[in-house]
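One chain of protein is taken out of this complex; the other chains stay put.
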Amino acid sequence: MQTLGLALMGTGRMAHVYGPKINAHPGLRLEVIYNPRLTSAKAAAEHYGGRPKDDLDAVLSDPKVDAVVIATPTDTHVDYIEAAARAGKAIYCEKPVDQSLDRVDRAMMTLRDHPVPFMLGFNRRFDPDNAALREAVTRGEIGRLNMLMSWSREPSPPPIDYVRTSGGYFLDATIHDIDLLCWIAGERPIEVSAAGSCMFDPQIGAEGDFDMTMTTLKMPSGALVHINNSRKCAYGFDQRLEAFGDDGMVQTINHRDDNLLRWNKTRTAAHEPLKHFFLERYDQSFYNALDEFHRAVTSGRTPPATAEDGRAALAIALACTQSARTGRAVAPAVG
Amino acid sequence: MQTLGLALMGTGRMAHVYGPKINAHPGLRLEVIYNPRLTSAKAAAEHYGGRPKDDLDAVLSDPKVDAVVIATPTDTHVDYIEAAARAGKAIYCEKPVDQSLDRVDRAMMTLRDHPVPFMLGFNRRFDPDNAALREAVTRGEIGRLNMLMSWSREPSPPPIDYVRTSGGYFLDATIHDIDLLCWIAGERPIEVSAAGSCMFDPQIGAEGDFDMTMTTLKMPSGALVHINNSRKCAYGFDQRLEAFGDDGMVQTINHRDDNLLRWNKTRTAAHEPLKHFFLERYDQSFYNALDEFHRAVTSGRTPPATAEDGRAALAIALACTQSARTGRAVAPAVG
Amino acid sequence: MQTLGLALMGTGRMAHVYGPKINAHPGLRLEVIYNPRLTSAKAAAEHYGGRPKDDLDAVLSDPKVDAVVIATPTDTHVDYIEAAARAGKAIYCEKPVDQSLDRVDRAMMTLRDHPVPFMLGFNRRFDPDNAALREAVTRGEIGRLNMLMSWSREPSPPPIDYVRTSGGYFLDATIHDIDLLCWIAGERPIEVSAAGSCMFDPQIGAEGDFDMTMTTLKMPSGALVHINNSRKCAYGFDQRLEAFGDDGMVQTINHRDDNLLRWNKTRTAAHEPLKHFFLERYDQSFYNALDEFHRAVTSGRTPPATAEDGRAALAIALACTQSARTGRAVAPAVG
Partner (left out) sequence: MQTLGLALMGTGRMAHVYGPKINAHPGLRLEVIYNPRLTSAKAAAEHYGGRPKDDLDAVLSDPKVDAVVIATPTDTHVDYIEAAARAGKAIYCEKPVDQSLDRVDRAMMTLRDHPVPFMLGFNRRFDPDNAALREAVTRGEIGRLNMLMSWSREPSPPPIDYVRTSGGYFLDATIHDIDLLCWIAGERPIEVSAAGSCMFDPQIGAEGDFDMTMTTLKMPSGALVHINNSRKCAYGFDQRLEAFGDDGMVQTINHRDDNLLRWNKTRTAAHEPLKHFFLERYDQSFYNALDEFHRAVTSGRTPPATAEDGRAALAIALACTQSARTGRAVAPAVG
């Protein structure tokens, strides 16, 4: 197995997701952990290994670094993408590319001029259940796809500071469902409409944002898509898909920590609550995403989630935002 | 138990639903079966008993007739309602009152002037599972209601002649979900948006109608509602509800003819297909609806589904139709 | 539909089960309610109709009485069977015929001499789910039957006075499973072994009886059968079947009063507790049993659960009792 030397860019929450998975993968070698503040890089390197660095040029000119894993704050992604592309490094970038279509376009232009392998971290595609559902749909198990539904309900709202810089709920959360469902359907919407409310957290409402939304996508084939998002969920991280077609339906089931059924005098055949949140529920998907990246780069194939996929999901999420605010169906600017 | 003498108006499909249930109910006595064509009335009377009649005045002046069950074609409902109200008979009317808001208003005016007991046959409210879900929501089992979802997927499209006079899919099918969900939520939408496609049956599309739709209702409380309708469903009559609140979720489960799980080399823990269609799935609910009518009339209470409920559901369904055609959210004309 | 006039013998618990079902059946007419104490007969007749009688001869010579439904204490069954057979009345007898093989043989001899239609009330055969499982097995859905399992766990122990006269737990409870499983398998055991404990109710142990048992039957085909009985069950009346064969497995699912799934912060996808006990769980089966009786008598067919079936189940239950006491496998005296 060909080994790739990696620079892990960033030391925040997502870097702590990727660090252990890089170490667990036999074909990935953590060479460098980068943070402009050296103390942060050093602290992370103590956990995951790799050389701590605060000098970007040194990282990108390091011949032992074959690829970068960008796990920095969203508004820095494009800068790191451009620098890494110019340095000829393969790039795995946590989603989204950026919250602005203009900046995404700039990054895509740079990638066209400096065609390095690039993969966007739409990790949910690489969850085994989601992938199995897509495969069932693709091989025709339910006939032609008619309706597609996704639930993504988070256990609790994020801190209000996070909400403020998140670009709004559609860009922060719905974008995951959008990418996943377009990938499953094999097409992108010609029209979106969305409705949102703020019922849990008045602070979120005060920012003009929503804490629960329902989104409808209309696909070129006629297929209709529903996305169900909530920023609070009492029983854990509710993650479901339902694909309905001419010949039947496939659904994914939620995950728990154990597989016990409980029977007592108040409730029967009960499961425990769901996996708490995305770190628990999608743990495997992050590993699988890195594995796909490794396989694509070492075999010369195009990685399976592109910058263009990221641009499309962003354009659709922006259209959702506009629809929720205006009460009109919006045609997103996607190919 | 006080007994009510009934005149069953009409001898079509719905009359065949109500006939046996009237006979099974210990407090209802089928006095008359009415059809303007006497041969039809006679044929039905051979099945269900009662005196066959083709003379409306005779039926409505018959002192043994305490109440009428209107199961005639939709466009005749209002005429029979008005005649029965003027004759002082209690009225159970199959839904909808009419497809036109104006005619519904006319019927309501007549009922105001001639205040007889009136109940509209929104039978799904009287299904034990739907009622149990509403009761769980009402007693606060899931905290405040945030999201409400309904699936209603029919096994196969109706004949095109039926489609032509049905008033469109929203008036024909969605109206059931609309009434049920407003009844569960205890409120009516301030805004609706809907999307429709025609994927199965080009004839339906040629009529400008849809064979699958997704509808979103926005409630005054902020609660969001999704309605999922399809005119075809490979695995039977898919009828589900999901109520999501601050403290949890309740869902209803589909019904089958047996309660067996099957395990073989291709599939495990499999159920048989669902109940075929509404006659099989909601059989009990029609009986329960008549029972509610009996109890209301004999005790002097207002029946639990009013003409005003029917007017509201119609107004919302009309708003859905408009939204699906224009791509804009519409505020329905409801109180 | 040909109507049968019935005399309901007895006014105890089982008579209260059969009374309403006789009235609900369009082909059965409750002519007489019999109890040697006229006040008891009168009280029951006020609930269910029929003429109250305390004179057995008058009942059995009444030309309006076509058949008797014997729902008296077990130790009187044989006497009523013999009297009714001699009077030429068709007989539906609540199980068991008797706790003594000798007395059962006596009854069977009388029935041979006076061949009236006779049906034993093994109601669980007529439960729709149990019947569906048998049909799946019979039509070969799981290939050849290899293993068969039955759970029957009751919500709470009966009064100790009932236990004392019940003939022991195997004769009281296991006998139901024995009949059901032999009927499904289409064969009767060549060997039984059983183990019992008394964990809940020391009074039951003091009587030398058990409050939980596990029973194994070995069938002539080689098929193995497990019966799981408990006199206490925290979550309701646990009634399950599992049939395992060369090509797969079928299982029946427990019943509840509603079909809701509940999700909250401690448990997810939870059902409510099971139906409380046999009156709730097997309500339909008693009606179906009477319906089978009606159809057999009016069509001249042999009723589907015979005195010989009752004798076999009793012989097997007695062998179980012996095995649990001696620790040895026992060959029951069955054909």
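We call the chains A, B and C, going by the order they appear; numbering starts again at 1 in every chain.
Keep this in mind: a residue touches a chain if its C-beta (ideal position, glycine included) is under 8 Å from a C-beta of that chain, and two chains touch if they have at least 3 such contacts.
Because the structure is predicted, anything quoted here is derived from the model rather than measured.
Shown chains touched by the undisplayed chain in the intact complex: A, B, C.
Touch with the chain that is not drawn comes from one residue among C:1, C:58, C:160 or C:199, which is C:199. Contact with the chain not shown here comes from a single listed residue; of C:223, C:290 or C:320, that residue is C:223. Set against the missing chain, the residues C:146, C:203 or C:284 yield one that touches it, C:146. Only one residue in the set C:45, C:67, C:163 or C:249 touches the chain that does not appear here, and it is C:249.
Remark: the residues of subunit C touching the chain excluded from display are 142-144, 146-147, 149, 153, 191, 193, 195-200, 212-214, 216, 218, 221-224, 226, 228, 230, 232, 234-235, 238, 244-249, 327-329. By the touch definition given at the top, subunit B reaches the unshown chain through residues 234-236, 254, 256, 262-274.
The omitted chain makes contact with subunit A at the following residues, 128-129, 132-133, 136, 141-142, 247-253, 255, 258-265.
Definition applied: only the chains that are shown with their structure count from here on.
One finds 59 Å separating the Cα centroids of subunit A and subunit C. Centre-to-centre separation between subunit A and subunit B, using Cα means, comes to 42 Å.
Residue positions of subunit B touching 2 or more other chains, listed in rising order: 142, 247-249.
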